[in-house]
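As you look at this complex, bear in mind that one protein chain is not there, while each of the others sits in place.
In order of appearance the chains are A, B and C, and numbering begins at 1 in each one.
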Amino acid sequence: MVEFNFRVGGEAGQGIQTIGYILAKTLARGNMHVHASQDYESRIRGGHNFFHIRVSENPVYGTSEKVDLLIALNRETVDLHTKALTEKGVAVFDGEKTKIEKRDPSQFDVPFERLAVETSGNKIFANTVATGAALSLVKYDFDILSEVLTEIFRAKSKQVAEDNVKAAEAGYRYTEENFKGEVACELKPVEGPRRILINGNEAVALGAMAAGCKFMSGYPMTPSTGILQYMMNKSSDFNLVVEQAEDEIAALNMAIGASFTGVRAMTATSGGGFSLMVEAFSLAGMTETPVVVVLGQRPGPSTGFPTRTEQGELEFVIHTSHGEFARAILAPRDAEDAFYLMNKAFNIAERYQIPVVVLTDEYLADSYWTVDRFDFSKIVIDRGELLSEEEASKIKDYVRHKFTESGVSPRALPGYPGVLVVTDSDEHTEDGHITESAEIRVKMVQKRVWKTKGLEKEMVPLSYGPEKAGTVFLGWGSTYGAIREAVDLLNEEGFEVRMLHFNALWPFPTDAVIDALKGSEKRVMIESNATSQLARVLRAETGIQMTNKILRYDGRPITSNYIIQAFKMEVRA
Amino acid sequence: MVEFNFRVGGEAGQGIQTIGYILAKTLARGNMHVHASQDYESRIRGGHNFFHIRVSENPVYGTSEKVDLLIALNRETVDLHTKALTEKGVAVFDGEKTKIEKRDPSQFDVPFERLAVETSGNKIFANTVATGAALSLVKYDFDILSEVLTEIFRAKSKQVAEDNVKAAEAGYRYTEENFKGEVACELKPVEGPRRILINGNEAVALGAMAAGCKFMSGYPMTPSTGILQYMMNKSSDFNLVVEQAEDEIAALNMAIGASFTGVRAMTATSGGGFSLMVEAFSLAGMTETPVVVVLGQRPGPSTGFPTRTEQGELEFVIHTSHGEFARAILAPRDAEDAFYLMNKAFNIAERYQIPVVVLTDEYLADSYWTVDRFDFSKIVIDRGELLSEEEASKIKDYVRHKFTESGVSPRALPGYPGVLVVTDSDEHTEDGHITESAEIRVKMVQKRVWKTKGLEKEMVPLSYGPEKAGTVFLGWGSTYGAIREAVDLLNEEGFEVRMLHFNALWPFPTDAVIDALKGSEKRVMIESNATSQLARVLRAETGIQMTNKILRYDGRPITSNYIIQAFKMEVRA
Amino acid sequence: MVTLKDYQGGETAWCPGCGNFGILTAVKKALVELEISPHEVLMVSGIGQAGKLPHYMKCNLFNGLHGRTLPVATAAKLANHRLHVFAVGGDGDGYGEGGNHLIHTIRRNIGVKYLVHNNQIYGLTKGQASPTSDLGFVTKSTPRGVVSTPLNPIALALALGASFVARSFSGDVPHLVQMIKEAVNHRGFALIDILQPCVIFNHLNTFSWYRERVYKLGEGDYDATDGLAAFKKAQEWGERIPIGVFYKEERPALEELFPAIEDVPLVKQKIESRQFEKLIEEFM
Partner (left out) sequence: MVTLKDYQGGETAWCPGCGNFGILTAVKKALVELEISPHEVLMVSGIGQAGKLPHYMKCNLFNGLHGRTLPVATAAKLANHRLHVFAVGGDGDGYGEGGNHLIHTIRRNIGVKYLVHNNQIYGLTKGQASPTSDLGFVTKSTPRGVVSTPLNPIALALALGASFVARSFSGDVPHLVQMIKEAVNHRGFALIDILQPCVIFNHLNTFSWYRERVYKLGEGDYDATDGLAAFKKAQEWGERIPIGVFYKEERPALEELFPAIEDVPLVKQKIESRQFEKLIEEFM
């Protein structure tokens, strides 16, 4: 078994996400590698959504266009996705509810609703019937499904859990008995470590919490709302203060206020919300207050495509806000990377006393990966030049913005006896009070702009693939999985391709990039945007120009297949 | 007479601006070329401010560090500026009020207050006495001063005007009688056309009005408040609607609302205010609503140096807002350029249906230039694809965002019978309604990103100086005067230097720049910022790297002298 | 003659049973009864379920940003005061993100009619607390229940000296039609806070919850010109919820106060650059 792709489709409100998640979790429980992504519209009911699950014994890094098993909760799903079915692909649906004229062998009709009513007394269990049917088609171990269902629905009540198991079983048995066709392959649990199944937002939230973030303020906005909600839900049990702000302006100003007072603080939003935070971002720069902003990109401009994906904000965040000051920009590759990068983000923020942007996107936020259990021993909290009460009390005439060789000033906190912490959004002297002095201005600008010197050495891009390959695929953030797979597949086909991938973009690692691109003949920038932003940044910083670009900006994620096709059509040609 | 420099200094609230303006106006009335700049603090009373006037028979393009005549309204002014006095420089002050121990020949004591009380009965006329004294020192025609004073104060009352003239005369006569020293030169009116004396803000406002801007919404913020206030003051007489918004978010959203409804509309702010407009800027991009935003730069980040100057927002505005869409960026060189560029800004905004940023700065906003009377016959109103009621009524099924070859869609206005104008900040179909379609998305992105194609040809930088010179000084916006003068002076000294100067920066004129920089050996970027933003933009767009940079970021304007010194120390070395 | 057909729009993306449908019906009805044609109407809407309303009818539409309807609508009215300008948005949009504009738009008394679909929840983002969510209400963003005092839009508007303040209920279409008509006929700014059940995310303030509680002002001896009485009435929320016009006052609308547009709407005025030539004298 190389891989198998499930897709669950239907209207918003039909419970697609639940079926999909249960399927993914059940497969992950069999120690397989799972990746799941979501395609949904900005509405609560109706329209067309789908949930795509890719599963394999080998690692899967991204999503796919292929479908081996389609679970169609409505007619439209059959219409839209049948063409994506692989040779042995099967579409399963409730023929009593979903009228489909042409019956071809790829279509398998299971009376989801009827079985639900018959076994569990309520048609709301129809989706669970479908789940059972789907796993039966690939001959997956029913006990695992039963275990997962029980776990998930136990929270509601024992009865609900039991009813779900019964419904699943009905679907499973019905399929065993009635399905006469063939599916691409069977799936069974494999030996190996049990992995966690987690999406980008959850990984970001958990990463932030593990990194010691204690304060989160946010305003709901797709695709980052999940971060706010996850942390909110854990706030009572884990001593977090999480506050829904009145708007994004308040959200970032709050995070800055909390951080100034001494706790690690963050906010999360998307492009439109970030646009409202731009003024406060500059405030963090001026007052040298560490803060982490998660920006979940979605296609803009303006409201754009609220529930879809894009990488349209790279140059915006590099250059955002009036005035000049240091910042750091990270862009996680996947859920695993997101967890550990959050730790890095908070450490950088405090070590350099700067705002840090973590650029995710809708694809990353909403997608699930199976990941090795996070290793908490790798979490290191480095609060930089944060002074304890005792340390601060030893300093005579403490001043917040002291000139130092590194540009970073020791940081005391308000409330320390004998110490006053003063800062200002106006240009200020070392003691934080307003100044009009030209001399101090120059020193303060230098401090704020260049204090991250050396940090670019920690922003190393990842090199992958045959070292000598003349063709280099470049990319950043959530395109990692797709590019990596494309590199593997192309090399298998005999092409010589390697990858240079960034999860840390600013300060830009100029030397490392120049070095990594030595000897390259074709340099192909792969981005989910229309203007190839990293290509422009890279040229500005290194002078090196791309020879080709593979771009996607229809709101859908880049896949390995998309890259390979574009490569063959345009780059190789 | 090559040139003569006056400087008036004192505390905020002492009326320095008034003396300065009257002096400048009186000199301009003598058909001389005048440039005046201001240095002031963010406070209403106290501190130290000065007003610098440079006057010459030949054009003067920028400010200067030299002082030939210092009018000191307090002791501090003498202390701070005496070292700037030229060889024959004179400081005039009121010795009865301002205690100065060391009396050297450069110091001339005029009892401003006493003469004011004696002649006009009130010490508030002391400043006018000082003005008279100053002009007497250079033997300037008193009648012109008398004329200007009368014009200015007549508005208050005939009595006030007369009292001012009497006070000025007292100062003038006292000086004639008592001054025994020498000044650098005498000043007298010259033949030639009478020019206007106007500052950057006034030129922007007047330019906007002449360009047909009928709606202005703003929130006060230095250095752009003057634009709001000027237009507000003229609104009743010239049928403008000018509204003070509750915040900058409202200000830009209002301008967009007015423009959507069909009137040319603008807002003006500085960096901090612009940061709050970023979200709405993206809205203008998405809804293809023309709008002009004047961004008067001041040193950031954050509140920064509210009353000082910088060019820190170039990359910010090029890359601002989430998502990708076309915009244009202009940066006037001086007051004259500002007037005409506002016309260009409004035309571009409507021709391409995009937001346009006009980047000024505090130095430009607050500085005065003598300028040839504006030529209104050069003002051309080009509203692009704006449909009249009649034109629109002929279109069957009018849609606002029609795909066209140019990317620009004919624009109808709400209220046209039989036509509905629909637009959306969400991704939309041609008819302006929300869509989730990948195909339409791609076409709409292409439309919004590339509709300005060809516009870069209108963004030609200005070449100045000996064509063959291997050294090129590059700069943008308000540094024009200083760079131009530096080029002239260096060529006079035997250096071979030319200038490439931008008043239009985006879309970037890549070909023109590559062309203009052919054969250059040294490329020196001159900017009022710390990171040399245009250098990075230029490299990103052309691959060409600067060999040297001359930067200033202490909040004070770049002068020709500053450039020449840096050139000799760093570039030539 | 204007008919409902003129206002017939395309497919909706709301959930079946949503309270928004009643508002859509009422808006169309009111406009028809007022004999206003679609091209004379400009709706400025925000982001949220409510903000989609104008897409589902026919009229000029600027569907702008979450929370920013009012500045756009204000300027549109000033640019062409012959248009009937409406602002349409949700409670999150208008009372959360857009709170500052609400305050200052009320102060301006601009002739914009503001319809707030108040479902006491963030609908489009799937169920977080809104500024009007009731105390204790458990939502996705308030697992321990709402603790902030709910925003009382009626009291707020009254405190700011609003000239027209009303509440209606999307379950009572005739009443809402009446309110909209009165608002349109009012001089200046009109706020209509519309109780709108969200059948998906708000299981507290449901159709029946509202229906059991609402009663109409103005059927007894209520005097809608007495500001203090209105403020007192505005405090009623819980067992009984008054709907109707709380307060109404006649005074000039902002668009009447600009000399520039006394005669001709701004958008109809010619651009005459040369008229500014006379200003040059000031700089000579």
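In the analysis below, contacts are C-beta pairs under 8 Å (C-beta built on N, C-alpha and C of every residue); 3 or more make two chains touch, one makes a residue touch a chain.
These numbers come from a predicted model, not from an experiment.
*Asks:* Sort by label and list the shown chains the missing chain touches.
*Replies:* A, B, C
*Asks:* Tell me which of A:93, A:125, A:416 or A:473 is the one touching the absent chain.
*Replies:* Considering all chains, including the one not shown, the answer is A:416.
*Asks:* Which of A:424, A:456 or A:541 touches the chain that is not shown?
*Replies:* For the chain that is not drawn, the touching residue is A:424.
*Asks:* Which listed residue (A:53, A:196 or A:331) would be found touching the missing chain in the intact complex?
*Replies:* Of the candidates A:53, A:196 or A:331, A:196 is in touch with the missing chain.
*Asks:* Per the definition of touch given earlier, which of A:253, A:309, A:409 or A:528 contacts the omitted chain?
*Replies:* A:253
*Asks:* Which residue, C:18, C:112 or C:158, contacts the hidden chain when the whole complex is considered?
*Replies:* Among C:18, C:112 or C:158, only C:158 touches the chain that is not shown.
*Asks:* May I ask you to list the residues on chain C that touch the chain which is not drawn?
*Replies:* Residues of chain C in touch with the missing chain: 96-100, 103-104, 106-109, 131, 144, 147-152, 155-156, 158-161, 227-228, 231-232, 234-235, 254, 257, 259.
*Asks:* Could you please point out the chain B residues that touch the chain left off the display?
*Replies:* On the side of chain B, residues 13, 41-47, 219-222, 225, 228-229, 232-233, 235-236, 244, 246-247, 272, 302-303 touch the unshown chain.
*Asks:* Touching the hidden chain in the full complex, which residues of chain A are there? Just list them.
*Replies:* Where chain A meets the chain not shown: residues 194, 196-198, 202, 206, 209-212, 214-215, 217, 234-236, 238-241, 243, 245-247, 249-251, 253-265, 279-280, 283, 287, 373-374, 376, 379, 381, 413-426, 432-434.
Here, only the chains that are shown with their structure count from here on.
*Asks:* How many angstrom lie between the centres of chain B and chain C, each centre taken as the mean Cα position?
*Replies:* 41
*Asks:* Please tell me the distance, in whole Å, between the geometric centres of chain A and chain B computed from their C-alpha atoms.
*Replies:* Between these chains, centre-to-centre, one finds 44 Å.
*Asks:* Tell me, which residues of chain A touch at least two other chains?
*Replies:* Where chain A meets two or more other chains at a single residue, that happens at 41-42, 47, 272, 302-303.
*Asks:* Would you give the residues of chain C that are in contact with at least 2 other chains, written as numbers and ranges?
*Replies:* Within chain C, residues 13, 47, 65 contact more than one other chain.
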